[in-house]
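Only a portion of the chains appears, each positioned as in the full assembly.
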Amino acid sequence: MNIRPLGDRVVIKRVEAEETTKSGIVLPGASKEKPQEAEVIAVGPGGVVDGKEIKMEVKVGDRVLFSKYSGNEIKFEGEELIILRQNDILAVIEK
Amino acid sequence: MNIRPLGDRVVIKRVEAEETTKSGIVLPGASKEKPQEAEVIAVGPGGVVDGKEIKMEVKVGDRVLFSKYSGNEIKFEGEELIILRQNDILAVIEK
C-alpha cells in the first residue's frame, strides 16, 4: 500500500535528531519535545493549489525541519506519519 | 436517490482502517478516535470555485485520508456521510 498525497502535500516521518555538543560529543535525541526533524516519505504533485502555482522542492528521502504543530498526524500501517503542506517545511538538511 | 455534491465538494464514508503491527499482525481498527480513512462516494464537478479553478483529483471508490474535524457530517438514507472540500483530503491510499 502506498500514500499518494494530493496537491502540495508531503508525507513525512519524524526522526530523532542527534545533537552534537560543541566539544564534539554526540547525544542521541532525548529532548522531551517531539523532534521537528523528519524524513520525506511521499510528495504530492504540486501544480495549481488553491489558485496558486506550487512547485515541489522536496523529494522522497530528504531530511527536513518542519514547523511544530503544523500538519495532520496520521497512523498508517502501524507507523505515525505527518501529512503537511510543503509550505510548513522550513528547511532541508544537506549532508 | 443520489447525492450530487456542488463545486469542489466530495462525499466520503468513513472506513475502519486495519492496522498492521511491525511484526505483521493485522489489528482491525479499534482506536477510540474516529478513523480518518474513508471511501469516496461522490465527487463534485470542480470548475471555478470561489474564483479559483479547481481540478478534481479523486474519483468514486478511492480510499482517502482526510483532515480531522473538516467537512460536514450528514445522515443520508441511514448512513453517516461526510461532505468536505477536496482540499481537506490529504492523500489517496493506493494498493
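Should a chain be cited, it is by its letter among A and B, assigned in written order, with residues numbered from 1 in that chain.
As a convention for this text, a contact is a pair of C-beta atoms (placed from the backbone, for glycine too) under 8 Å apart; a residue touches a chain by one contact, two chains touch by 3 or more.
Small disclaimer: the values here were computed from a predicted structure and weren't measured.
Of the identical chains in this model, 2 are shown in place, and the full complex in the file is built from 7 copies.
One rule holds in what follows: only the chains that are shown with their structure count from here on.
If you lay the C-alpha trace of subunit A over that of subunit B, the rotation comes to 50 degrees, to the nearest 5. Distance from the subunit A centre to the subunit B centre is 23 Å, each centre being the mean of its Cα atoms. By the touch rule above, subunit A contacts subunit B in their complex via residues 1-7, 9, 11, 42, 44, 48, 50-51, 72, 74-78, 83. Within the complex, the subunit B residues that touch subunit A are 17, 19-22, 31, 36, 51-53, 55, 57-58, 65, 67-68, 86-87, 89-95.
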